[in-house]
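Attaching a single structure in structure tokens format; questions to follow.
We show some of the complex, not the whole, and keep each chain where it was.
Per-chain numbering from 1; labels A and B assigned in written order.
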Amino acid sequence: MKYFTTVNDIADPMALVKEALKLKKQPYAFSELGKHKTLGLIFLNPSLRTRLSTQKAAMNLGMQVMVMNIDKEGWALELEDGAVMNGNTVEHIKDAAAVMGQYCDIIGIRCFPGLTDKKADYCEKILVQFMHHCKVPVISLESATLHPLQSLADLMTIEEKKKTAKPKVVLSWAPHIKALPQAVPNSFAEWMCKAGVEFVITHPAGYELCEDYTSKAKIIHTQEEALKGADFVYLKNWSSYHDYGKVLSPSENWMMTKSKMELTNNAHIMHCLPVRRNVEVSDELLDSPQSLILQQAENRIYAAQAVLKTMLEKIS
Amino acid sequence: MKYFTTVNDIADPMALVKEALKLKKQPYAFSELGKHKTLGLIFLNPSLRTRLSTQKAAMNLGMQVMVMNIDKEGWALELEDGAVMNGNTVEHIKDAAAVMGQYCDIIGIRCFPGLTDKKADYCEKILVQFMHHCKVPVISLESATLHPLQSLADLMTIEEKKKTAKPKVVLSWAPHIKALPQAVPNSFAEWMCKAGVEFVITHPAGYELCEDYTSKAKIIHTQEEALKGADFVYLKNWSSYHDYGKVLSPSENWMMTKSKMELTNNAHIMHCLPVRRNVEVSDELLDSPQSLILQQAENRIYAAQAVLKTMLEKIS
């Protein structure tokens, strides 16, 4: 595995889940594998869980970690080939990426979408150029359109908690006060479509996700209809894909509550965090035994560790 | 020891001082104790000495260290239980703390007071909630009201330098241009009251500290009277506790000078740094052989190391 930016980068997602669950039991079993190997973590946007869990994963494998916060304004990267750089950009991404690839054995990079130019966001301008120029294995720490480390941790969590061979998993849009990226729901959708679960997405009209990721999902616009018999309910806000980056106002209240959850098969609640409590999901659900939010967050360590281990085995 | 946030968290302060002084002589004697253990250092306010000395202490014990600067505005934490989070806060402290507790074996956290709401500051809203939700041992890296790592280092320094069994230690208010927290003087007072020294506090009227920490101290409002026969003089500014967070203007000049020090028993000068030279204390004192400011700063390493060692021994 040279890149980890989408579920399509891996041959067998469930095998990776099993590897991650094994590492969760024995985190230090490969603590020599990363000796003299350096992981560079580059953040063009802020991070809490992703930075700490990935750093921890690397240290469990004996790697060194260097963190770079490249504020877009402080160290603006030029993305256009052939640009005459007499403006605000201080370095071309081809130079920055090539240099960082010389200093690191594996690079993780986070770059959020601008949410104004759909085409630029969805062609993953920054990530793709970075991968092309840095020459070393690259892990997405959440790109403009996908967040595969989160989805791998989510799938691990479902695997740990599922009671039937083919559980029903519902991704439900949730309210928020800001325009958020589609990366987490896109990514969750593409992983669920490969995970051997019954996968349903529910959201208000106008919030359809990009079909590249949802073509195998069942989409239901009535939240209560979708929830029936669910084993897992994943809550997440996203901004409109078709009316790109916009916040639409649904007429119903889409916040997940205990009374709505009564329609499910005593389902577990999932969320990638940070969660806007009592806006996206009610406190009583988040603090209930059915909530998996902390387990998902803990699994982020071992998701990252499984990916790093696979990459290290290739480059050692 | 699960928490280190006040002198009351430890059974025997002098035993901890002795442990720290032993580590100062052999910093690497326990360099395997922290293997595969991670210290998370969370700063809601900036830090220089505390970050570097605590990081160094952890590395001396073989720990991994992850530093998180959580700017209050950039990643505002919600503190109210049951809040409808449709405002500026992006994550509830209960979620942030619980997640960080999963990624770290021990957590250090710094959170200064706002100096506007005395009750909120003195109930240590952030620290207490963080401890409650993170589940792992917590070290205060200076809270709203106390700074125990500083006080432990101060007590180590007095122990190293004292010439009599029961030296006279004077804490003297010093001028400053800003409103500063009461954490360092509160903390110094609560440690000195347990340290077997003769402890005197001197400050202008109106600068009385919270009595929870000073009830066993002798308080004298005339600086020159207080200094008589002192063996150690600790200088520090603080804002008013009773007229909360305010800067009052004393009629006398409270800056410590060489001529005032002639009243003492050739006392040592102490300050936690950073010091406003020639405002709080004169250069000639700070640069004299009687100054212990650098020794205090050096001892910060071993104070933190003694606390970490004690915690590691419990969780190993």
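FYI, a residue touches a chain if its C-beta (ideal position, glycine included) is under 8 Å from a C-beta of that chain, and two chains touch if they have at least 3 such contacts.
From a predicted model like this one, the values you see are computed outputs, not experimental measurements.
Shown chains number 2; the total number of identical copies in the complete complex of this file is 3.
Convention: only the chains that are shown with their structure count from here on.
Once the centre of each chain is set as its mean CA position, chain A and chain B turn out to be 40 Å apart. The part of chain B that touches chain A in the complex is made up of residues 36, 38, 40, 64, 66, 68, 70, 74-75, 78, 81-87, 90-92, 95-96, 98-100, 102-104. On the chain A side of its complex with chain B, the touching residues are 27-28, 31, 46, 48-49, 51-53, 55-56, 59-60, 177, 273-279, 283, 286, 293-294, 297-298, 301.
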